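As you look at this complex, bear in mind that one protein chain is not there, while each of the others sits in place.
Chain nomenclature is as follows: A, B and C, assigned in order of appearance, with residue numbering initiated at 1 for each chain independently.
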Amino acid sequence: MKKLLEITLGIVTSIGGFLEVGSLATSAQAGAAFGYQLLWAIVLGTVCLIFLVEMSGRLAAVSKQPLAGAMRERFGYPFFLIPLVAMSLLGVLVLASELGGLSLALQLVTGISFPWWAPLGAFAAWLLLWKGTFSVIEKGASLFGLITLVFVVAVFRLHPDWTRAAAGALPSMPRHEPMRYWFIAVSIMGASIAPYLLYFYSAGAVEDKWNETDVPVNRVTATLGMLFGGALSIAVLVVAALVFVPRGIRIERFDQIAPMLTPIMSRWGFFLFAAALGIACFGAMLEIALSVAYLVAQGFGWKWTEDARPRDVARFSLVYTATLIGGALIGIVGVDPLAITLMSMALTSALLPIAIVPFLILMNDPHFVGKHGNGWISNTVVCAIVALAFVLAVVSIPLELMGS
Amino acid sequence: MDIDVIRDLLDKQLVDREGEPLGRVDGIVMAYSADAPPRITCFELGAQTLARRLPRPFQGALAWLGHRLSPRGSSPYRLEVSRIIQLGRTIKIDIDGTRSAARETERWVRDHIVARIPGS
Amino acid sequence: MSTRNINVELLLDKEVKDSEGRNAGRIEEIRARREGEEIVVEAYHLGPAALLERLAAPVMRLSLLRALGFHRHAHGWRVRWEQLDLSDPEKPVLRCPRDELVKLAR
Partner (left out) sequence: MLTRWRMSCAALILSLLACGGKSVADQIAEHDRVRVSWEQTSRFAGAEWLDLAVPDAYAARTLQRASEELRSDSEALTREQLPSRELARLHAALSIVRARADALARAVRARDRDAVIRMVNESPRANADSLLRQAALR
């Protein structure tokens, strides 16, 4: 019975934790601009994420080592700095875009102007980390995250043509605006294959004291959880397509996405969207700040846990505080959140190899994972998708910067 | 018992008697003399040791940062190999972590920054 | 005979020259044994590069790469402690010609 509870909880937390500002914004923009045509990017990103999340849980369960700590030990100190610095800076940038999403949600609900919300949102997240424990945060943020199921309800009320939607799951060349098409595809993959999720998930597995018996359970929760999560992103894309395309609206600014549910649920739709966006972003902020703290603390061997009082894990708490302050500072600058979001997702795709290649090597090292090493399937699937995301990013980011 | 010094010791997690983290093995000191087998004498911890392991251009930056952060200045902290209780996934050292200098920076950050914030 | 302290992590990847001045590889690993409270060094392992060794071992397990013909031709030597002169840690030198070294089974 305990295993069943653990599985359902695992699935629930991954559904709630899946959608955040990146997946919301990129899926909505893809739907509005290219209809179902970019569904394949979500499918690829989710498949890759399923393998990666399963691997990070397995690593933690078998080696009792979270991802960041294992990377430092396996590749040694100087090499380890590269993923450390890259993922920390990327974490602050993605956190800033989550803060942008949260601020927009608060502005939609209250109608009060937007840059003022950024420091307040960061302070609220910091307060929850300062006082809360890991289980409160992981379970709470994800249970509230279930509000994002409102997009699934919206999809069924719109009665999409499922066969045409399925056709979108097969990669196809763009009929117009090729640069924009590939840039959004890269942003979608960067949004779904979020490296911070791996550090958070593996540290959580260690905090929850997983062991080898949890490996099969982890395989089920990772697969089903991320599958439902991916389905949510697809729901957002389908709703955006069916609402914005017939009205001739393309998403240029974040607040254009807000009335996405109003044609289906009227005023309820407006506030449900704002609540879903705000809660999803707030949950993601907690996860990102914690994952940067896990990365740094495990890397340098400090004491790290969210279940102790901040004074007992001083440097760990200092790192997540600094991450939140960094995100808030970028948020205050008030650069258009959609721009930060898309670029930070595209940069995530470009930096994926730095985070994923060492992780793949770790998962093939019997010294760490014993007989639970990777099969050739997970190795090839992850390598192929990460390589695709990287090539697309390296091609489309310069073009996008040149274009805008 | 055979030991691969780099794979089994370098960058490993150090813990004290109670299993509380002390830091990682940032450096390993070997006593070398021409006519006797060299012996591994102690582990080194600290930003200064880490700085020396960086390629030349970055060394200055991290050493400066390390000097700023660790109040005791730049001399690295050393733990004698003779105090090892257990070698394994982590290296357990026979010392009391709360008073050891290895956690001096942790204590400094706690007392000067974290403890001052309410609710910590 | 004076003893000096050498930081092992700085020895990593240092090129070792043999008595004729030719490159004999880089220090990849140090094999030691624990005697009571002491850890005594027995031998050094030289090879293409320490990081490559750390990366190569598991990566070579990837059947995908082996299928593509990346078979392991990297070789290495096992150097007993007395065969390596570390009086100047920046420039380690072998105290014997290279052919006296034992080839590492990989």
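Just so we're on the same page, a contact is a pair of C-beta atoms (placed from the backbone, for glycine too) under 8 Å apart; a residue touches a chain by one contact, two chains touch by 3 or more.
Remember, predicted model here, so these are calculated numbers, not experimental data.
Chemist: Check the whole complex and report which displayed chains the hidden chain contacts.
Modeler: A
Chemist: Touching the absent chain in the whole complex: find that residue among A:A241, A:L277, A:L351 or A:A393.
Modeler: That would be A:A241, which touches the missing chain.
Chemist: Which of A:F18, A:F34 or A:W126 touches the chain that is not shown?
Modeler: Checking the options A:F18, A:F34 or A:W126, the one contacting the hidden chain is A:F34.
Chemist: Among the options A:L9, A:I82, A:L149 or A:A167, which residue touches the chain absent from this view?
Modeler: A:A167
Chemist: Among A:L5, A:I377 or A:M402, which one touches the chain that has been omitted from the display?
Modeler: Per the contact definition at the top, the residue touching the missing chain is A:M402.
Chemist: Using the touch rule from the top, list residues of chain A that touch the missing partner.
Modeler: Looking at chain A, the ones touching the missing chain are residues 34-37, 108, 111, 160-161, 164, 167, 178-179, 241-242, 245-250, 252-253, 255-256, 258-259, 262-263, 266-267, 269-270, 395, 398-399, 402-403.
In this section, only the chains that are shown with their structure count from here on.
Chemist: Pick out whichever of the two, A-B or B-C, is joined by more C-beta pairs in contact.
Modeler: Between A-B and B-C, contacts are more numerous in B-C.
Chemist: With chain centres taken as the means of their Cα atoms, state the distance from chain B to chain C in Å.
Modeler: Here the centre of chain C sits 24 Å away from the centre of chain B.
Chemist: Let me have the rounded angstrom distance from the C-alpha centre of chain A over to the C-alpha centre of chain B, please.
Modeler: Taking the mean C-alpha position of each chain, the two centres sit 34 Å apart.
Chemist: Do you know which chain A residues sit against two or more other chains?
Modeler: Residue numbers touching two or more other chains: 76-77, 367.
Chemist: Taking each residue of chain C in turn, which ones touch at least two of the other chains?
Modeler: 9, 12, 50, 54
Chemist: Where on chain B does chain C make contact in their complex?
Modeler: 1-7, 10, 26-41, 44, 49, 52-53, 81-82, 84, 87
Chemist: How about chain A: which of its residues touch chain B in the complex?
Modeler: 63-65, 69, 72-73, 76-78, 80-81, 130-131, 300-304, 309-312, 314-315, 317-318, 367
Chemist: Touching residues of chain B toward chain A in the complex: what are they?
Modeler: 6-7, 10-14, 20-24, 26, 50, 53-55, 89, 105-107, 109-110, 113-115, 117, 119-120
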